[in-house]
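Every protein chain but one is kept in place in this view of the complex.
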Amino acid sequence: MKNPGKMLFEVLNHLFKKPATVNYPFDGSKMPKGFRGKILFHPEKCIGCQLCVRDCPSNAIKIIKIADKQFEAQIDLGKCIYCGQCVDSCLKKAIEITSDFELAQLDPTKLKITVKGEPPTTPPPNQPNNA
Amino acid sequence: MLLDLFYILVFPGFLFLSAFALWAEYFDRLVYARLQNRVGPPWFQPTADFIKLVAKADLVPTAANPTFFRLAPIIALTAVCTAFIYIPLWSTSSLFSFNGDIIVILYLLTIPTLCFFIGGWYSTSLYCRIGAVRTVTQLFAYEIPLFMGLLAPALLANSWSITEIMQFYIDHPWFWAFNLIGLIVSLIALHGKLEKAPFDIPEAETEIVAGGFTEYSGRLLAFLRMTLDIEMIVGASLLAAIFLPFGLQSGPVVGFLVYLVKVLLIVFLFSIARTIFARMRIDQMIAFCWQYVVPLAMVQLLINLILKGIIIR
Amino acid sequence: MSGPEDFKIPLGPQHPALKEPESFSIALKGEKILGVDIRLGYNHRGIEKACESKSYLQAVYLIERICGICSHTHSTCFVQGVEELAGLQVPKRATYIRMIIGELERVHSHLLWLGVAGHEIGFDTLLMYSWRDREVVMDILAMVTGNRVNYGINAIGGVRRDISQEQIKDILAALKTLRERTLYYIEIASKETTIIERLSGVGILLPADAIKLNAVGPTARASGVDIDIRRDDPYAAYSEVEFKVITDNHNDVYGRTVVRMKELLESYNIIEQALAKLPEGPIAVRAPRKVPAGEVLSRYEAPRGEDLHYIKANGTEFPERVKVRAPTLANVQAVKKMLEDRYLADLPIVVAAIDPCFSCTDRLIEVKDLDQGETKILDWQKLQQLSIKYNQQRGLDFTAAGKRLQRLMEK
């Protein structure tokens, strides 16, 4: 019943197999469709309802009014937990999830990003009717 | 005189030995990784590790005895390097050969183990002390089968000199086959000496961090690791010389290549053993050695005695 | 020279055998363990307190981060409790999806455990193989839920993502590979001499002791205690699938290994059944923000045992009290018992055998200002400068290499 070295043949087989390790930065950095990575903000769709701010579990997003019907988002990627709740909460689909996960930074200030819309002179293309 | 110095320091002495030892560590790690379906380190990894360690500061714990703590790695390294010059590599003669050299080599190979004990014990850290005690406990388990296994061919050749043992093999070419049990016994015992899994009890990472080596850093740790690497080569060369007498008369170049193959084969066997077993407990290891390995060694001695009594004479 | 008698050695808070910080202080006589003191709490992050200032919706994500390995466990347990309080009828399809993810999580957790157990007994090959195979289930989880851990699939009132037909195909294909591998590991675990020698007879917990010490999960089941919340107090869709509760009579670490490996096979069965009869329909109902006052006890069979959440609502958006009892807390008491008269070498595997998850156990960011005084904090750049200076003093200059690294980072 007992058998010392039971794994011998299995390990010897692996001598002739390709290693399972992925050569990370060069290949295998693709994430499946729908992976929850960095969020993408579309300022032209935002109506400033602040629902995302209210639901964010880690206070990572701020929506600031910069002009009439013009909003910018301040996203702190260091605080963001990539749960995607803001995407679910947004009524106008102004926030979208991307599968970008390579966000490591040496400089912590680069983790805070601000997404601004077009300058106020051009009207937002997707004007909401019943905001 | 100058040539002797070249032999000792450069080839096949210290420099060659160090380079070969580091490369053998790479080979061992590569095979280990491939068997585990991993990529493994690049070829310069052990060398880079060595350089990195040498460049780092040596820290001596305040509670440790600085003299023994510093001396232990250096003596260990010296002992294994000294042992190497008495081992014949690709011909029947070594650099310095005399009757009884096989005994001297075996004792020189015991010194590192004792140094690991002394270094670990005088580190005074609790993990080190447990590791040190385990090192010595383990020594009592593998040392006797190792001696019995390695001295069995000497019994056959009726000489305590490796050169003469090899000469005996040239005269009786097929006698190595009778010593296969001794080879297996010596391989297991040497594996225990090198403290590799499943016999890595003295440095069992998940229990006592790094055992006797826990407090070592910088150059001293580099020496300790180098000692283990060189010990592996010296041990493998010794086994190759005593149990695998092939290519002894084929000239230096072919002989040297055959020698490399023999050593790497032994290292390869070690890598496989490291891959397919779980670490034993110290009590299991001692029971294993005394219940299985020592009786095997005795069988080998008995075979050789019978051979000597009946066939040769 | 005095002998190494009556050592008291520290294992942790930082130790190679422990993947998380907990402290074991072990009194030793030679190699024998005389007594063990366990100090928990190094991972206390104040999650229970933090829940009181988060809305139910936010709390789901916070609760999910109690633990990485059993994130679905905690979020499901919490969400079930809130749904019961709010009187929500969760759609059938959602309960099935929760169950499928829950079982996939169990597979991932047990395979992880197998690797850790291998490492603790010095068998790294098993670690490498089982963690490689674990990638299969991790990929499936990433594909279905959008992340490898902290799946974020639970919402109050249902689940956030649906499972598509292609995904079902991928899951079934993955299960085929996993089942093959699991059978192989069962064979290894029951044949390889060194593994059996290291595992059997180690960490004995007799059935009577298991009940007395209230052990849960595989730890209890390996001592012959036939308990499993999935069967005894069914939640999600467990009352609609057939499965066996695996028990074993070895009472030792070997038994716990066997139980976990066989549970893997049961999990594959459950997932296959669930995928075969996945009902059509919506995946979530709308949940109110305010939850009516009340209290509820929610139970869930985590990979490690029974997970309990007590939730008290006060009619506002925020919970009044959330109490979490992770399975490890129940089992850690049994560890002392298991270690009686064992050797130091057995300690890592005995501790690992309950599959401890100390971040679950401790829960509760330490946020209080404790007048730290002047702690000298070196930032990364200062540390780098110090090390460059040190090496230059010793005649080594890595400036060129450093510049190359800088260029690489900037790319």
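Order of writing sets the labels: A, B and C. Residues in every chain begin at 1.
We take it that a contact is a pair of C-beta atoms (placed from the backbone, for glycine too) under 8 Å apart; a residue touches a chain by one contact, two chains touch by 3 or more.
The working rule: contacts and distances are computed from a predicted model.
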Choices "NADH:ubiquinone oxidoreductase 30kDa subunit domain-containing protein", "Cbb3-type cytochrome c oxidase subunit I", "Branched-chain amino acid transport system / permease component" or "Glutamate mutase epsilon subunit" - which one is the UniProt name of the chain not shown: "NADH:ubiquinone oxidoreductase 30kDa subunit domain-containing protein"
Chains shown that the absent chain touches, full complex: C
Sole residue of C:D170, C:D233 or C:E272 that reaches the chain not shown, by the stated touch rule: C:D233
Residue, one of C:E48, C:E192 or C:D346, that touches the chain absent here: C:E48
Residue, one of C:T177, C:N214, C:N249 or C:T316, that touches the chain absent here: C:N214
Residues belonging to subunit C that touch the chain removed from view: 37-41, 44, 46, 48-50, 84, 211-214, 227-229, 232-233, 295, 297, 299, 306, 308, 310, 312, 321, 323, 325, 329-330, 332-333, 362-370
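Everything that follows uses one rule, which is that only the chains that are shown with their structure count from here on.
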Subunit A and subunit C: spacing of chain centres that average the CA atoms, whole Å: 25
Separation of subunit B from subunit C, taking each centre as the mean of its C-alpha atoms, in whole Å: 42
Subunit C residues counted as touching two or more neighbouring chains: 125, 132, 192, 194
Multi-chain contact residues (two or more partners), subunit B: 35-38, 275-277
Subunit B - residues contacting subunit A, complex: 31, 33-40, 272, 275-277
Complex contacts: residues of subunit A adjacent to subunit B: 4-8, 11-12, 14-15, 17, 19-21, 23
Subunit C residues touching subunit A - in the complex, by the definition given at the top: 54-55, 57-59, 61-62, 65, 125, 132, 135, 139, 142-143, 146-147, 150, 152, 155, 160-161, 184, 187-188, 190-194, 196, 380, 409
